[in-house]
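What follows is a set of notes on a single structure, which appears directly below.
What you see is the complex with one protein chain gone and the rest in place.
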Amino acid sequence: MVKYEGKVVIALQVNGEAHEVAVRPSDLLLDVLREQLGLTAAKPGCLNGDCGACTIMLDGWPVKSCLMLAVEAEGHVVLTVEGLNGTAPIQKAFVDADAFQCGYCTSGFLMVCHALKTQNPLMPKENIIEEWLQSNLCRCTGYQEIRRAVRLMYEST
Amino acid sequence: MIPFNFIYYRPDSLQEAADIYSTLQSKGQKAVYFAGGSEIITMCRTGSIQPKAVIDIKNIPECGLLSLYNQKLQIGSVCTLNQISESKLFPLMRLACGRIADHTNQCRITLGGNLCGSIIYRETSLPLLLADAEITLYGPEGERTVPLRSVFYQCMQLKPGEMIVQVQIPVWALSARHYHIKKTANEKIDYPLVSVAAICKDSKLRLAFSGICSYPFRSEQMESALNQQTKSFEERVKQAAELLPEPVYADAEGSGEYRLFVFKNTLRQLLEDWDNGKI
Partner (left out) sequence: MNTAIGKSVRRKDAWDKVTGKALYTDDFPISGVLAARLLTSTCAHARILHIDISKALGIKGVKAVLTGADCPELFGPLLQDRPALARDVVRYAGEPVALVVATDKPTAERAVRLIKVDYEPLAVVLTPSQAMAEGTPLIHKQVNGYKKLLTDIYPEAGTNIASRYRMQKGNTAEAFQRCKVLVEQRFFLPPSAHLAMEVRTARAEISSDGSVLITASSQSPYSVRKQLSEAFLIPAGKIQVRVPYVGGGFGGKAPVMLEVLAFLASRSVGGKAVRLTIPREQDMASAPCRMGLEADLKVGVDENGLIQAADLTYLLDCGAYTDISPYMTKAIAMDCTGPYHIENLSCDAICVYTNHTYVTSFRGFSHESFTFCIERVLDMLASKCSLDPLEFRIRNAIRPGSLTPSQVECTASLTGDLTKCLNNIKQLAQWNGGNAVPIKENTVRAKGVACFWKTENPPTDAISGAMITFNPDGSMNLNTGVVEMGSNGQTHLAQILAEKLQVDADQVHVVTSVDTRTAPEHWKTVASLTEYMAGLAVVRAADDLLEQLRSNGSQVFGCPADEIEVANGRVFSKKNPEQFIAFKDIVQGYKSQQGESIGEPVLGRGGFMLKGLSMLDPQTGQGKTGPEWTLGAQVVEVEADLKAFSYRILNASTVIDVGKVINPESMRAMIAGGMAMGISLSSREAYIYDQDGIPRLPNLRTYKLMHIGQEPDYRVGFVETPEDNSPYGLRSFAEHGVIGIPAALGNALAAAFGRQLVILPLTPETIWRTPSEEHV
């Protein structure tokens, strides 16, 4: 059994690196990534699980890091946009498709798309793509460009 | 950011979990069982709850089961809605899970969390109520397995310190003809104005609802009304609407009158589809 009280040091596996961080059990994964590890790609947008700007990948699935405690991530594999190293097909696809304007929601969308491809190596039907991407909000684009980016991601590999 | 701190427990067994709860309770300290955490984290952030401890039950093996066993489908309470959908074992449940929150949140929200949630819709209860599911609970007084409907009345009626271990669904329900429709104000990702789940058992429709009243329910009276083959769709729908267990729910998503309008339309559609063999 695990019991964490006060401030504790936990081990997190983030972007292929092992990190030890001192956290309060009530600290959110989002805050720990941003404020302690300096991984600020994941953004606070609503802190309520509604906008998806803080989406990261946990064991290959998308997770909104504002609705997860950092202590829950122990023993799991966390991936953020920084861990994509600029080489994930979705990153180039987003550039080529003009799939962002202000860029604030971009990291979250990138991680959802990357997780989509991780779970569905072949392009799924449009309704599956929609279902996954409906977890995120973009206020600048009309979403058409983001759809195009998902297609480019699948076509590029 | 949660402004206060709490103690975090991650027990490995049901016994451990219940012991932690009892110990804290004896000290007058508030503890909550924690699975997907979405609702608890939100409520802690906004200040509507301030537990002294959270007991994360995701490491308890019994709570994570998702398999067919002994003519029943067992679904552990910490199975996520996404795991339940992806397992493809219970088609009606898959439809219901697919319309709760959004896909990413479905990867975190658990069956137990949805059933015990403070948000009134608790839409996973609908397929379970229709399927005569049983539920296994564990608490300081030990384990019990009972029909869900005996402990789910409007919401989960748990004893202090009790948690959901798993639900068991009889296999007939897994292959039964079924129907699920959720109507929202406008946006697909939203709370329901009306959610209707239906399952066919012995050539009769069973129906359960969420959104139309302030709690989810199955109504045998309404089922009888809607199963009257001799009457017109219109009459059956009208009668069923009169048998709602409480006045129609109203909030900013939809007024009572409008919800009722949507509810009747939805039932009419359901009956037509049923009649046309689309269920």
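By written order: A and B. Residues from 1 in each chain.
Basically, a contact is a pair of C-beta atoms (placed from the backbone, for glycine too) under 8 Å apart; a residue touches a chain by one contact, two chains touch by 3 or more.
What you see is a predicted model; the values in this text were computed from it and never measured.
Chemist: Quick one: which shown chains sit in contact with the chain that's not drawn?
Modeler: A, B
Chemist: If the hidden chain were put back, which of A:1, A:22 or A:102 would touch it?
Modeler: Checking the options A:1, A:22 or A:102, the one contacting the hidden chain is A:102.
Chemist: Decide which residue listed in B:65, B:120, B:158 or B:185 touches the omitted chain of the complex.
Modeler: Checking the options B:65, B:120, B:158 or B:185, the one contacting the hidden chain is B:185.
Chemist: List the subunit B residues touching the unshown chain?
Modeler: 1-5, 45-47, 185-190, 252-255, 258, 261-262, 265
Chemist: Would you write out the residues of subunit A that touch the absent chain, in ascending order?
Modeler: Residue positions of subunit A that touch the missing chain: 24, 34-35, 38-41, 43-48, 50-51, 53, 80-82, 84, 86, 91-92, 94-95, 98, 100-107, 110, 130, 133-134, 136-147.
The rule we apply is simple: only the chains that are shown with their structure count from here on.
Chemist: Spell out the part of subunit A that touches subunit B in their complex, as residue ranges.
Modeler: Residue positions touching the partner: 1-6, 24-28, 31, 47-49, 52, 55, 61-64, 66-69, 71-72, 112, 131-132, 134-136.
Chemist: Taking the complex as given, what residues does subunit B use to touch subunit A?
Modeler: Residues 1-2, 4-12, 16, 37-38, 41-42, 44-45, 54, 56, 58-59, 82, 98, 101-105, 107-108, 188-189 of subunit B touch subunit A in their complex.
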